[in-house]
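Excluded from the complex is one protein chain; the other protein chains are retained at their positions.
Right after this comes chain A.
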């Protein structure tokens, strides 16, 4: 019997795409535990029922699973072969060495050969290894008699409900612990509290990917509620590992890293130039010179380059925020866009350059004020069939 299983163990991927969505079916081959290990367990502790089923040797479910596994294995092998051939061709076409042709090179080559203006990223041409293209599948998690290993198998979504189960168990344990501490008349240690500001919960898609199960919207909401409840407990730091499994770190503090050292010009003045200051359709560069007297020069003019007051206010916003309005000079070149976009680009450029001239706590203040965030929003396109990006024609019954 063991030889039957040894080839299934190596699959973590299984079955064709179309059969994935069927709920009941998918559960049958959605399990991950190595089947060969389980075989031993079964022969060790035999109950009457199992002796009976042992005569039957192998269940229909297992047989079906094995068939699918084999099919999938062959399919993936073929895909791998095709992918490698394609990669070699691509490398030869681009005049590169096929042996050292990486995925990055493939992406660049595809973008070069098939320039695509298609709006939806999912519809653009791509060439990836089959593992990435075909979603990961679980291996069988039932033994040869067809009995599931997981105690939540019949919920249909074993891993998902296991997470909820664990969370609930953790909540109970923490509450017990809290009672114990209260009985001892102690209070929670403030230094130990859980810090979750720098991360967010997994999105539904990420959670599905980690659990290798499809979940409903309401189930995702339940998941979030349970986890929020767990986090809200005073001793939640004791379950830190469990909680952090399901959190994704946000982008790190880019403003604090890699602050450039200022250069010095012939007058001995420190200066920093920020290129690529973008906002809407405007783009330009900003140079900050220190020490200075608060001169601002925009495309050779002073701040009256902007006719409206609002744009002028925007330009001096970071300067008055940091209190540097009299201590530095600003020189900008800006083009494209309108006054609001240009002012926004200059505002970001000044704030970004000022990082080299301010203290660390001021950096934090600037971050909280949002001055260091690049405003990457662009005008949303107009959609056909409606007057604007979102605006719809007036609804008429007939």
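Note that in this section a residue touches a chain if its C-beta (ideal position, glycine included) is under 8 Å from a C-beta of that chain, and two chains touch if they have at least 3 such contacts; residues count from 1.
The rule is short, and it goes like this: contacts and distances are computed from a predicted model.
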Choices "SRP9 domain-containing protein", "Trafficking protein particle complex subunit", "Small ribosomal subunit protein uS7 domain-containing protein" or "Probable MAK10 Glucose-repressible protein" - which one is the UniProt name of the chain not shown: "Small ribosomal subunit protein uS7 domain-containing protein"
Which residue of A:174, A:277 or A:343 touches the chain not shown here: A:343
For chain A, residues in touch with the removed chain: 79, 82-83, 85-87, 89-90, 92-95, 108-117, 119, 121, 125-130, 133, 195, 197-198, 200, 250-251, 253, 308-310, 313-314, 316-317, 320-321, 340, 343-344, 348, 363-365, 367-371, 373-381, 389
